[in-house]
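Here the complex is missing a single protein chain, while all its other protein chains stay put.
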Amino acid sequence: MSFMGVNWLKYSSPQAFYPLAGSLIPWCAAAAILLIGVGLYIGFFIAPTDFQQGEAYRIIFVHVPAAWMSMFLYVVMAAWAGLGLGLNARLSFMMAQAIAPTGAMFTFLALLTGAMWGKPTWGAWWVWDARLTSELILLFQYAGVMLLRTSIDDLRRADRASAVLALVGVVNVPIIYFSVRWWNTLHQGASVSMTAAPKMAATMLTAMLLMTVGFWMYSLAVTLARMRCVMVERESLLSWGKQASMQEVAEAR
Amino acid sequence: MSRPSMWETLRGIVRRDLLLAMRRRSDAAMSVFFLVIVASLFPLGVGPEPAVLRMIAPGVLWVAALLACLLSLGRVFTADYLDGVLEQMLLISQPLAVLVVGKVFAHWLISGLPVVLLSPLLGLQFGLGGESLGVLVLSLLLGTPTLSMIGAIGAALVLGVRGSGLLIALLVLPLYVPVLIFGAGAVTSSLAGIGGEANLSLLGACLALSLFFAPWATAAALRIALE
Partner (left out) sequence: MQWGSLEEFLAMGGYGLYVWTSFGTTALCMGWEVLALWRRRAAAVAEHRDVS
């Protein structure tokens, strides 16, 4: 399996992945700082005031990227989990484990900033809108995956069980989205129209996209860093029983 | 000795689980009692206003039924897991998913069906009548097997894990949301006079989907728990 003259399969071994992740983290972090910085500058100083929502609309520069990342990261986590189950690859499970906390954090931020945006715009902190409800359930699912992992002591079983749960959840979220949307049409009174969003100026869109890519780079950096922590932790767990493996880790570093 | 067919295996498992349940009838009675008590608490908390009770009835009855199903989930695999029978069951010649379907069906007969049969009585308590009572029973008849199917995934995942009672609720409840929405929605729309057919057919779709996917996911989870 080679692409562009690089043997990519090589990086599926922990020994090779560990230094690779280490060298990628600074680049991702730098890109994240740069992109978020430029995005914030455009968002606060160049993007015009929205004529309907006033300055409150600027919350979307953090809200929308967080919401996108929360869903994207869940799908990526489930994909790694599925890959781990299919190929029996330890590294894939570690990747899924490393993604979960960051995804949960973005889900929480999306909910919080959504409430902050909703209060001045709709006059309510929370409405039972399809997007908000799916986001809330998504947070529960992240919590479920992480809790299941921590409550199983056997590492191999914890990896696999939480992978199955992550995959089941991936089916659930779209069903919830459509069921709540449909449910809302039934309870017309309570629903608030969000689809009638005002047309966005190009600078607003630019700022939002820059922030999104910045958040993505941030997620990459943080996930890779957590992955390295997980690898070291698992290695020392193993070596309680087996002293000799330390040599390998020292080489890997 | 000829190999038993898939159908015979299924029937054998259902019969065995039903026999075991008949020896411990209090287990089956518990989820029904739970449902009755929870449903009776709401009027005491909300007040006896008939119009209000009728309005909250679909949601309250459905949430109560959902919690009753949730409480009994621990029993699907635990007993067989503890005495080692489950490990033997993995060795049968049929696909593990068939075994899962048998066990879940037996579990539904023991703890889901009584809930369905009792629901008209509770509906009367809340002032539901006529057509909406029928829709309530039908929605539970379609919905509770789905709840058992989805719940079995969670039950298999937390098998033998410490604190599994609370954990299973956290894992399974988010997955129950669509069923709750459609089930309660069917009763609500029949109360509003627009008929519950659309919601009921969506519940049917959920049942079909869970029948198709959940046994495989449960089988995978069982293998993970027992390896």
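The letters A and B name the chains in turn, as written, and every chain counts its residues from 1.
By our rule, a residue touches a chain if its C-beta (ideal position, glycine included) is under 8 Å from a C-beta of that chain, and two chains touch if they have at least 3 such contacts.
Remember, it's a predicted structure, so these values are computed and weren't measured experimentally.
Enquirer: So which shown chains sit in contact with the chain we cannot see?
Expert: The chain that is not shown touches these displayed chains: A.
Enquirer: Tell me, which residues in subunit A touch the chain that this view leaves out?
Expert: 44-46, 48-49, 54-56, 58-59, 62-63, 66, 101-102, 105, 108-109, 112-113, 116-117, 119-120, 218, 222, 225-226, 228-229, 232-233, 235-236, 239-240, 243, 246, 249
By our rule, only the chains that are shown with their structure count from here on.
Enquirer: Using the touch rule from the top, collect the residues of subunit A that touch subunit B in their complex.
Expert: Touching subunit B: residues 85, 133, 137, 140-141, 143-144, 147-148, 151-152, 157, 160-161, 164-165, 167-169, 171-172, 175-176, 179-180, 182-183, 186 of subunit A.
Enquirer: Would you mind writing out the residues of subunit B in touch with subunit A in their complex?
Expert: 153, 157-158, 161-164, 167, 170-171, 173-175, 177-178, 181-182, 185, 188-189, 202, 206, 213, 217, 220-221, 224-225, 227
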